[in-house]
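Apart from one protein chain that is not included, each protein chain of the complex appears where it belongs.
== chain A ==
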Amino acid sequence: MKIVAIIGSAFGSKSRVAVNYTINKIKEVREDAVVDVIDFSEIQFPFADGREYLQHEGEVGAALKKIMEADGLIIGTPIFQASMPGTLKNLFDMLPVNAFRNKVAGMIVTAGSDKHFLIPEQQIRPVLSYMKANLVPNYVFITDQDIIRQEIKNPDIEFRLDRFVDDFFLLLDTYQTMIQQKEAEYDF
């Protein structure tokens, strides 16, 4: 099972903390999962320039190919200016329209204010749906007061991230079984 966790901003650390917690949880519950992390603070992505994703080389090309080959995506992102960070949108712009077909994607979102609670619903979900992702119904929304000095300090968030991992794999396993069943109907 190939999972790619995306940390959607080049600066700030709270999404990274939440994603790292989630990855540790995945390792605990799923031995068959291989998790790759794409962290915008570590890879310098160019602006999308019309090239197909296969035409990018080096670490950017490798990261894009990893996303395309993944079965599941975990998108950890802060909210900037009442929307997703430009870095994350730029990544989506570099991928084909059907990039997330047959993939399961889930969102973990950090924000400075709970007034941004619907931003993932209204800004990020439509893009992921457009790119054909099967979305984990619930996302985990985390505010600044839940993470102190690079640690989650709210058991409620931990519980919700644990349930998120559970939901993520329930959907992923179910979806993969469904695809296999569907494809077994064809004789080619």
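Brief remarks on what is shown
In this section, a contact is a pair of C-beta atoms (placed from the backbone, for glycine too) under 8 Å apart; a residue touches a chain by one contact, two chains touch by 3 or more; residues count from 1.
Assume contacts and distances are computed from a predicted model.
Look at the chain that isn't drawn here: its UniProt entry, checked against "Luciferase", "Cbb3-type cytochrome c oxidase subunit", "Ubiquinone biosynthesis protein UbiV" or "Xylobiose transport system permease protein", names it "Luciferase". Among A:Lys27, A:Arg101 or A:Lys115, only A:Arg101 touches the chain that is left out of the view.
Contact with the omitted chain, checked across A:Arg51, A:Lys115 or A:Arg163, is made by A:Arg51.
The chain not displayed touches chain A at residues 49-55, 65, 68, 96, 98-99, 101-102, 182-183, 186-188.
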